[in-house]
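Of the protein chains in this complex, all but one are displayed in their positions.
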Amino acid sequence: MAPVTSSELVSVVAARELADTGTVFAGIGLPTLAASLAQHTVAPDLEVVYESGVCGAHPDGLPETIADAVLVTGAEAVLDMPTLFGSVLQGGHIDVGFLGAAQIDRWGNLNSSVIGDWHAPRVRLPGPGGATEVMAGADAVFVVMRRHDPRSFVDELDFCTSPGPDRALADGVRPAGRGVTRVITDLGVLSRDGVGQELTLTALRRGVSVERVRAATGWPLRVAADPATLADPTDAELATLRTAIDPERVYLR
Amino acid sequence: MAPVTSSELVSVVAARELADTGTVFAGIGLPTLAASLAQHTVAPDLEVVYESGVCGAHPDGLPETIADAVLVTGAEAVLDMPTLFGSVLQGGHIDVGFLGAAQIDRWGNLNSSVIGDWHAPRVRLPGPGGATEVMAGADAVFVVMRRHDPRSFVDELDFCTSPGPDRALADGVRPAGRGVTRVITDLGVLSRDGVGQELTLTALRRGVSVERVRAATGWPLRVAADPATLADPTDAELATLRTAIDPERVYLR
Amino acid sequence: MPGRRTDKRTSLHDAIAAHVRDGDTVSLEGFTHLIPTAAGHEIIRQGRRDLTVVRMTADIVVDQMLAAGCVRKLVSSFVGNSSAGSLGNLRGRIERGVPAPLEYEEYSHYGMICRYLAGAQRLPFYPLRSYAGSDLPSVNPGIRKVASPFPGPDGGTEHIYVVPPVHPDVTIVHAQRADRAGNAQLWGLTGVQAEAVFAAERAVVVVEEIVADEVVRSDPNRTLIPAHAVDAVVECPRGAHPSFAQGYYDRDNTFYRSWSAISADPRRLREWLTEWVYGTREHAEYVAKLGGDVRDRLAVGDALSAPVNYGRRL
Partner (left out) sequence: MPGRRTDKRTSLHDAIAAHVRDGDTVSLEGFTHLIPTAAGHEIIRQGRRDLTVVRMTADIVVDQMLAAGCVRKLVSSFVGNSSAGSLGNLRGRIERGVPAPLEYEEYSHYGMICRYLAGAQRLPFYPLRSYAGSDLPSVNPGIRKVASPFPGPDGGTEHIYVVPPVHPDVTIVHAQRADRAGNAQLWGLTGVQAEAVFAAERAVVVVEEIVADEVVRSDPNRTLIPAHAVDAVVECPRGAHPSFAQGYYDRDNTFYRSWSAISADPRRLREWLTEWVYGTREHAEYVAKLGGDVRDRLAVGDALSAPVNYGRRL
């Protein structure tokens, strides 16, 4: 087997975390790879839901967007967006939502709107999309970041697009979900269980030190008493990813 | 031609009132007959909408309920009920809604819930159904009553199920529609244009006196300066009703 | 919560035994079309008590459940045998408290729909333009008023009525077809069934036929109720009689017209339940008992939908 890339490791770790999950709200890219791999391994009955409205996709090929035609043909259900966002996501039918972000803070709050001041941004990012709703509606959120660095793991967000439950409570609103429970990066895994908890380093990629992760994180990072070392991807996991799921390495770059 | 029955007269008068109407929300019975006759005569492009969700029905036969299978097969659209009630009716796409009621007052407020006290009713009637929404959402409401009598045309409702705009305003809510604009009975037609107006006798069936209508009405009825006499149904109208629309006289009893 | 896509097929007996409990709030939806009658009968057979029944149009099956003593409270927007007459047991209970009083909560159709929408969407309330000036709020404390935080067209404060969510312990609906995981496809009048399922803690979908996965997947837009919202799927042909299933069988209008007389007479009503519900072990026996003549009378011809192309990547 060829050496394991960061993308492969992140996908494998995320897939393993989906054991015992019923429904996952996935974006395109690594989340889709992780969900597919989980269906091949730890969660054969996992249902993948896309914000475009597709539930239970059975695609012929690798989708290029969350709204790809191949996700629609042969799917078990395609819902309109009021139903998907209102009844499925806000209604509490999603166990795990996958999100990415430009910035994340220690409570798992996310920024995908701007770098700099919202009114005169240095960089205008794509914005919320459905991320605000995934955070508000899913029971748990997994954040996948290809690169763990202090520009993304910040002490203070430039702008909070998608707040976790702690910010909701401070705003006087009872949250439905637990917010971010896992952040999976090229260096390891940060975890929290829900309200009142900071992200804590719970697992390290083999060969990565606690100090390296601390240096890559923009806030004083909590570390579990005895952080685990992530088990290497098995040959079977790698073969499934490389051969069955993304043979052309569209997302495994 | 056989003599004109009350049901036929009411259907013909209601049909004529639908000239220049785009969409009508109709119940089964006389409203359906009136809408069908209007499509054959004064309003060929009239679209009939049923609360079951059917828009633009092209039934093979006379429907027995507003949800009859013959209304569905061959219809132009069948909508779910949140869309029908929310977007079509409340959304303002209905020009005229047809309603019946056990009791009506001088402002066109309707009771279809109980005779007597709601908590211990003498008669428990079917209740609101969608009537409350037709009153709140349609631009205008036509009420069709087979029998004009003081038990139905009351000074005070036992219970207000479906309030017109005057009661809405008194409750501090801006109404969307004009409420009841026509009441078509076996004796004639009462009319009002909207907020602040009482029902006024504007037309009489041939041979019916103003006094007779007054006696049949439970409040001091306003009468137009020169109430019209309803033109008799034409032979063409009667033939269409009797031959094309309700040949088995299911509703023309 | 693993297994959202697992095989959820079961018998109607087992689905009711597992998912409907004494004291539950049970939603039965289906607007004239696809009324889950067979499920109502099975609830009667199993002798459930103290149910709160939530159903927009409380009609024959509700009258039967009332007469069988299953129901403590009814939440509805229409209580009547459609246009065919009255519900004898229901009227007796509301008008005279005979044989027992019935708690009754009255909404309009859209009020009920909005309660399901709020339940499905986990909202604390749902706004609607009904009820302004109505007497319904005076007898139903569930109907309340809210001030909009946005100015009205005249610049003043705008008020609107709202209804609370309903979260049934279990919702039961009837559909034409589903796959074994519970992806349910309905056509014709689809009512508020999907919202009632999404609003519920548990959901049972009864279908005319369980079909191969490929049939469902050939037309995913037809799936109004996705498998992840469904706990049990039951094949029960003609389970909606005397209502109809578009494309499968027509409405038994004769039975509807006969119900007013049956239900007006407590003895006849009891006899009817004894013969048709307690006297049949399951719905298949009820259907057999209906006989070939009734089935022939309700048969429908074909009117097939023109196919649409979902496309396949070349």
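Should a chain be cited, it is by its letter among A, B and C, assigned in written order, with residues numbered from 1 in that chain.
Methods note: contacts are C-beta pairs under 8 Å (C-beta built on N, C-alpha and C of every residue); 3 or more make two chains touch, one makes a residue touch a chain.
Everything quoted here is computed from the prediction, not taken from an experiment.
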item: Displayed chains contacted by the hidden chain, counting the whole assembly; value: A, B, C
item: Option touching the unshown chain, where B:75, B:110 or B:183 are the choices; value: B:75
item: Residue touching the undisplayed chain, where the options are A:22, A:59 or A:86; value: A:86
item: Residue among B:7, B:21 or B:132 touching the omitted chain; value: B:21
item: Contact set of chain B toward the excluded chain (per top definition); value: 20-23, 43, 45-47, 49, 54-56, 58, 60-61, 69-70, 72-79, 83, 86-88, 90-93, 95, 176
item: Touching residues (missing chain, whole complex) on chain A; value: 28-29, 51-54, 64-69, 72-74, 78, 80-82, 85-86, 89-90, 109, 113, 118-133, 136-137, 157, 159-164, 166-176
item: Touch list for chain C against the chain that is not drawn; value: 122-129, 144-146, 148-150, 152, 158, 160, 162, 164, 176, 185, 187-188, 190, 215, 218-219, 221-222, 246-248, 250, 299-314
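Quick note on the criterion: only the chains that are shown with their structure count from here on.
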item: Overall pattern in which the protein chains touch one another (line/ring/star/complete/other); value: line
item: Pair of chains joined by the greatest number of C-beta pairs in contact; value: B-C
item: Nearest-to-centre chain - CA centroid comparison; value: C
item: Chain centre separation in whole Å, for chain C relative to chain A (CA means); value: 38
item: Centroid spacing, where centroids are CA-atom means, of chain B and chain C in whole angstrom; value: 28
item: Residue list for chain B, restricted to those that touch at least two other chains; value: none
item: Junction residues of chain C - those touching two or more other chains; value: 117, 194-195
